[in-house]
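Here the structure comes first, spelled out in structure tokens, and everything after it is commentary.
Right after this comes chain A.
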Amino acid sequence: MDNQTILELTNVRKVFGQTVALDSVTFSLRRAEIHGLLGGNGAGKTTLMNILYGLYRKDEGEILHKGKKINIQGPKDAIRQGIGMVHQHFLQIGNFTVLENIILGTDIDNRYTMKTQNEEKKILDLCQRFGLDVDLNTTIDTLTVGTRQKVEILKALYRGVDILILDEPTTNLTPQEVDALFESLRVMVNDGLSIVFITHKLREVLSVCDRITVLREGKNITTLDRKDASEEVFVRAMVGDKMDIENSIYFATDQRSSFVNRLDQAAAFEMSSVSFINKDGIPRLKDVSLNIHSGEIVGVSGVAGNGQRELAEIVTGVIPVSHGKILLDSKDITHTNNQELFKTGIAYIPEDRLHDGFLPKANVAQNLILGHHRNQPYSDGNFINWKTVFKETREQIKEYNIKTSGPEDVGGNLSGGNIQRVLIARAFSMPSQLLVAHNPTRGLDIPSMDFVYQKMLKRREEGYATLLISEDLDELIRICDRIAVIYRGEILGILPRSEFDKYAIGRLMSGIKEENPATEEKALP
Partner candidate 1 sequence: MDILVNFLRLVLLSMVPFVLAGQGTMLGGRTGVFNVAQEGMMLVGASLGFLVSYYSGSIFLGMVAAMLSGALFGLALAYFTTALKMDQFVIGLALFFIGVGLSTLLPKIIIGITLTPPLIKTLPNLAIPLLSSIPVLGPILFNHNILVYASVIISVGLWYFLYRTQKGLELRSVGEHPMTADSLGVNTTKNRYWSTIIGGALIGLSGAYLPMVYSGTFTEGMVMGRGWLAIALTFFGGWSPLPILFGSLFFSAVEVLAFRVQVIGSFLPYQFLQMLPYIATIIVMIITFKRARVPAFLGLNYDREKRSV
Partner candidate 2 sequence: AAVATEAPTTKIYKLAAIFPGVITDADYNTLAYEGIVALKTATGIETAYSESVAVPDVDRVMREYIDAGFNIIWTHGGQFVTQTADLAVQFPDVVFIAEGDAALENSPANLWFIDRNFHVGYYGIGAIAARTTKTGKIGYLGGLTLPFSYAEAHAVQQAVKDSGLDVEVKLVWAGDFNDPTKARQVADALIAEGVDVIMSSLNLGVFGVFESVKAAATPVLVTVKYTDKSSYAPDNYITSLIYDFSGPLTDIYNKVVAGETGGYYPLGFATGVKFNTPLMNVDASVISQMDTVIADLNSGKIEVVKDSSEIK
């Protein structure tokens, strides 16, 4: 151990029932470094950090803080040791204010009156120092995902941590927000903080981390300095030999030419001048027109919260259209309810998988037929044919590589990534004229993402339409025919594949319409 090391975990082991989540894992963190923790779904990253943070109890192993053995029984102990954690799923109280969320659990100066001006001042200072700005008196529920991310980081900083764990902090962020986050992280490190940064995304790790540890299936594979390693090394370490990197879409460098233009095909889906005004009278979609041709994948790009969710829900009939017209296969579906739509040809992967897409209290089979439960062959409309459903479920568990004990397993037992696989299996298992996929690969590791891309391209080959709404621009560029950019509920532009350009799209995403493309381009670094 060198004198720079402030924290060390040695030979940590953790078993959940049958699964060995961590098997003799060792991890060390130096002062003022950003340490990347890389690994596929279920590699044990979260488990390892939860142990450090006191949320899980380790079965074996030791934790050394500045060379001294420490005993962490719960988060309280971890906080006392200066450890803070930003969790993979936000841990925030929806109906509390930002301020209350941040100060919760800390000692307040005026604890019997709750006059919190001292605390507010401290937080505002932090906001300024690290370039995170939020309004302290708004309720969490009303915030965007990006802002909630900031609140999560502020919570840790407020506690004066010198070790900060970030568990997949970028999955919910747009490119701009990721950049801003990375900037903040750099400021923190310069302040002397040490950061553990968990992610699936190689590029992020390579751009921001000083050292990187790779976990696979509960074991550590390697720890390397960034400068000592290439992308290739990490890919191998992460995925093992299971993945065919040569033929993957994720790592494909240039496939653009192989795409055949589909604009000559009939439009499978037409949306003209559609608007949506929400319950509070606020317009969330304005005059949106969008066509998708048979065999086409149309992407929708935008900063989170610009109407993507409403767009997805309008198309799938979850919320009613305020104005405009929608045709599916030349049939007017403007006012068709979602029950009918699911019956007649729409499939949907919602963004918020736990809340909008999954039945944790129902079993895997019941989850797989949700929305298609009135369709053949699952049902004759009145009775469900469970024999068929179970047979299909078993096949899909195999095909989609869902880790579960079987069709009767309770949904709540599945891991996040496996829940996502269930949603994907559900969407692809039934033939559909239009698939609406909203952030379908969020939280998936690279092999799983690749699998989803293969599936989408297969649809494309078969001539079905797909609407892919994603905040991951790389993903859209990888597999879309066209990309529409949405900004404050309006489509600012639709680019064909030949004109895909990260910066051009980025500009549209921030609301700048391209008027003088040439000069703008030069202005960029």
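Methods note: a contact is a pair of C-beta atoms (placed from the backbone, for glycine too) under 8 Å apart; a residue touches a chain by one contact, two chains touch by 3 or more; residues count from 1.
Behind the choice of candidates: all candidates are chains of the complex that A comes from, given by their letters.
Note that this is a predicted model, so its numbers are computed, not measured.
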Of the listed candidates 1 or 2, the one touching chain A in this complex:
1
Listed in rising order, chain A residues that touch candidate 1 in their complex are 16, 53, 55-57, 74-76, 79, 85, 87, 91-96, 100-101, 103-108, 111-114, 155, 354, 358, 360, 411-412
